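With one protein chain withheld, the remaining protein chains of the complex are depicted in position.
Order as written gives the chain letters A, B and C; numbering starts at 1 within each chain.
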């Protein structure tokens, strides 16, 4: 299937919470058209159709796959349906934009990635945070060496969250943090351990703590929580030269770079603490461009399709995130046992 | 040995960082006198003596133990010396006020506690935070049932810390958090697991994450870190009725109580997420009395000695904290394995 | 003209920055229809029409006035055009919803108010802040007597603002603060003085300070500024019993009530300072309903029209605000002279 620039047609499968954002953003990309909107729930579909009257509604996703004019589909259904929809779409020759997490198991995710590669189709996972100004700036600071060697990545993502009916807090929130870490860190974790609890007699954990281990002395840790009275979105990133705090709730200066750290002196007298000294310097908050990440991401998908490029958040990244999720889940179910990442 | 009210004599062993605070506070308690100050380092002793000329200086702690007039000693040496000094002091019939942690092992701590009990002497561990207005208020809120059942305790204690030459970040910082949790929670943890890393080729961990498990669905977690560019001292305490945030860096309103949580509805239609709903209410920040915790603690020790009472932070609490520290250490050394607390 | 409930028709005159918000909100009110959208600029009108295809576009506002079916017009043009449009609309028998400030002079404003009264038509000025949860809550706290007597009202509204081509910072920002004070305070100011400066060779002040005087010992003060590097939206409201801080940039707890103040003791020994003492108590942040003020306001306008009620932000309030603006302007032009409000 040939895609002519300026004539990119996509259909959106799943019109729940996130679907309308996809419709709106893909519609606003120049040269892109949302031809179909699809949902099993006819009532919800009607409501969304009223908002976007130019899109053709359907409750049957096969209508989309059968349309030879359609370049791509965006899948925004609950995660359990991702695998079947993605496989069918790829088999129908459609490029696929898919919500995070890519799939509900490593096996499923691997199958999707393999099929996309085999068919030569673009597979982009919607890890939106990667496209934000903040994460782009952090990546730039890390890559430039300004932070030095990375010592730790500490993330807190907590608030009074909506209890999900089918997944725990890990599958709900951790895909964000795992994808951010994956993007920022060249190095990948080799093992995971996790602790968590369900409350109120619920089946799924509402609070969890995850540690990721690396081959080096880097360590990463994630706190995800649906039961916090306050909303915290904070990453501490410790480098050997500088350190960084990203507070996503701070609208004016979300990213702050501290010229602080420790200095290692020469050994004398065998005194351990004589060697490690504070360094306290200035703080710098780079100006971040105001932009909507999802719009950039939609545009990026279109470009990848048109130019045959691999997306920033490609299937491989989506798969790595699912590997971390599955290992986390396994660790939770095994009393916090350390689970290797293969 | 008889202690007459208004005539309480104590000697301070160890005049390093914390010692002068003890001298100052025990001196200021009405009816209390700091008779001796003791340090192995004669030079440091001289400096401190200049500040407190009324105290008798000595480099030999046995001078204190031999003085029949002396009621008590306060031990503020490095932790490895705690055991020998405490045992000797108790055997000499002195009441003991001792820095946290009580000892460097459970075995040592148990021996000290047993001897104090056998001799009928007061043993008070200096877990200062327990005596702060904030912790007293939190305890009061928990005990009154205002928070409901405790769901989780999440503590972050991070800053650009002084690397210690003989202990890791756990033994340096976690005694604070473990003692606070011990005081606030009626229930005690049954197991611990911990993750951490050393950096810069150092031997001791500078960042660590600790999870404490309970027999119920309560969970506690602690982040201690010497490598943070910003200072954070924050506890989130989730209850089934209300939730609490204690930000010890907020000088105006450190404790905030949120009338927020989840409501469990009756089951219908088998839909899981229909049962759990948000509740968003007011926030309330109780006024905390301005007071110096260490002064109250010194006064409390004197009262316990005079009235034969058991201190709030008695040897048993000190022992429980050491048990948590030892289990944490063991877990760190065993790749995060879950270690039972006996 | 008879207005049947559920059949309320309005036309929007002026489709600049604010117009589309009016279209969206009046469209969303149940039983209300935005029949016309009107702007002199045909190009802009076309853009807005694309967003709201159900509305009939016109560049001639007389089309609206000539339509006997139309109940009301909303005027969202630059302020210099308010007077002519409002007078024409009222003469055509239309109820009028009009942007703040009501008019560019007291004389104009008085004429509009008088005509609306004479015609028995509803005149509502869009002082949106009055309809926010925060201002409603503050009004409630003041009216209930919880704050006691009002001692002062201090408002700061500063940021890096868009320089206006035709008005100074007073006419741009102060209408917000003047209307909030007017709504919250039963008492009205009797005089105004103002200080300000223009910079960069501009004609209009970009920074100004305004003081409002009352017959009592109450005082009000306003800082408005287009040249601040940070955005501040803060009101301090001092009462004789309690005090309040409204920080509109704080998304979680914008309104905080402090049980703090001074206590007046009995006179003894003629010592002045013995009589006035601090009182420091708890802080309380009431939960505010999440709601869009402009939607409520649109609904309120419709109800006032249908039920013949006077709006909360009626022409009289709009006139009082213009009186304050004109007095402020006069004081600015006379070196800060105190100008009486009649």
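FYI, a residue touches a chain if its C-beta (ideal position, glycine included) is under 8 Å from a C-beta of that chain, and two chains touch if they have at least 3 such contacts.
Because the structure is predicted, anything quoted here is derived from the model rather than measured.
Although one chain is not drawn, the whole complex shows that of C:35, C:223 or C:302 it is C:223 that touches it. Looking at C:77, C:104, C:124 or C:211, the residue that reaches the missing chain in the full complex is C:211.
Touching the missing chain, out of A:40, A:190, A:283 or A:341, is residue A:283.
Of the listed residues C:90, C:122, C:173 or C:244, the one in contact with the hidden chain in the full complex is C:244.
Looking at chain B, the residues touching the absent chain are 230-231, 252. Looking at chain C, the residues touching the absent chain are 151-152, 154, 156, 158, 160, 162-166, 193, 195-200, 202-203, 207, 209, 211, 213, 217-219, 221, 223, 225, 227-230, 236, 238, 240, 243-245, 258, 260-262, 264, 271-273, 276, 278, 280, 335-336, 338. Mapped onto chain A, contacts with the missing chain fall at residues 253, 259, 280-287.
One rule holds in what follows: only the chains that are shown with their structure count from here on.
Of all chains displayed, A has the C-alpha centre closest to the centre of the whole protein C-alpha set. The angle of the rotation superposing chain A on chain B, based on CA atoms and rounded to the nearest 5, is 180 degrees.
With centres taken as mean Cα positions, chain C sits 54 Å from chain B. Note: centroid distance chain A to chain B, computed from Cα atoms, is 40 Å.
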